[in-house]
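All protein chains but one are shown in place.
Right after this comes subunit A.
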Amino acid sequence: MIPGTFDYHRPATVEDAVGLLSRLGEEANILAGGHSLIPLMKTRLASPEHLVDLSGIGNLKGISVEGGDVIIGAMTTQHELINSDELARHLPIIAETSRLIADPQIRYKGTFGGNVANGDPGNDMPALMMCLGASYSVTGPDGSREIAARDFYQGAYFTSLEHGEILTAVRIPIPSPDHGYAYEKLKRKVGDYATAAAAVVITMEGGKCTSASIGLTNVSETPLWASEAASMLVGTSLDKASVDAAVAAAEAITEPASDMRGPAEYRTKMAGVMMRRALERAQSRAKG
């Protein structure tokens, strides 16, 4: 639980940070809130020689609305997500999810950007971002680009970010004001990553589901977007048979690891149970 030696850098601008990262090369790592990276360093699963801390960069923080999108700066803390009026108005599922991340101390330090950029399938925000159709704004030595959350996750701790690129903000389209939502997470205790979790956003009209999106957390190498399962629900009244079929389709794309949270079979089934419960709650919240 003792990390190796490293140098610490605290640039003041994104440009400086990008410059430092390309100059220092592969042995340099970005430090945000540190609550995923530092545990890895303490167990020496990661031994970066340089840490480039983003906390000195002013304009990476904050939540704003731009047209039909909410923009969240990468260094916004998970705690700030819970207390944002903008999010409460447009995307209450983000606060609901944040409350299920770790514990208050960690959320004071842990950032939204770190949570989505980390690439750990256990993080809760990535599946939610896939569910919401978010896109990530990224700046690197070759300029800036946008990456869809649904294209971002390649494997455990393996994302579309190139070395030297910084995730600066996340852009999330605002769903219809009538949408129903829920994030259901099964965990062993406070501060635990999900055994399985599901993010659900739906719209209903005249008792029929008009749109659905489902994200699944920690039941594969990457967060999952259960697009097929979701499309099976559209046009139905979310009757038992339709939900059963969609749950089966969602379970079919899971590939969880067996670990101390339980064997793979259990975690697959829990993804289904969480999805079912999230759907029920989302339906009860949907207007129309």
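Keep this in mind: a contact is a pair of C-beta atoms (placed from the backbone, for glycine too) under 8 Å apart; a residue touches a chain by one contact, two chains touch by 3 or more; residues count from 1.
Here, contacts and distances are computed from a predicted model.
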Undepicted complex member, UniProt protein name, chosen from "1,2-phenylacetyl-CoA monooxygenase, subunit D", "(2Fe-2S)-binding protein", "Carbon-monoxide dehydrogenase large subunit" or "Transporter":
"Carbon-monoxide dehydrogenase large subunit"
Out of A:38, A:95 or A:273, which touches the unshown chain?
A:273
Just to verify: which one of A:54, A:72, A:186 or A:219 makes contact with the chain not shown?
A:186
Counting contacts across the full complex, list the positions on subunit A that touch the omitted chain.
1-5, 43-44, 103, 186, 188-193, 195, 259-263, 266, 269-270, 273
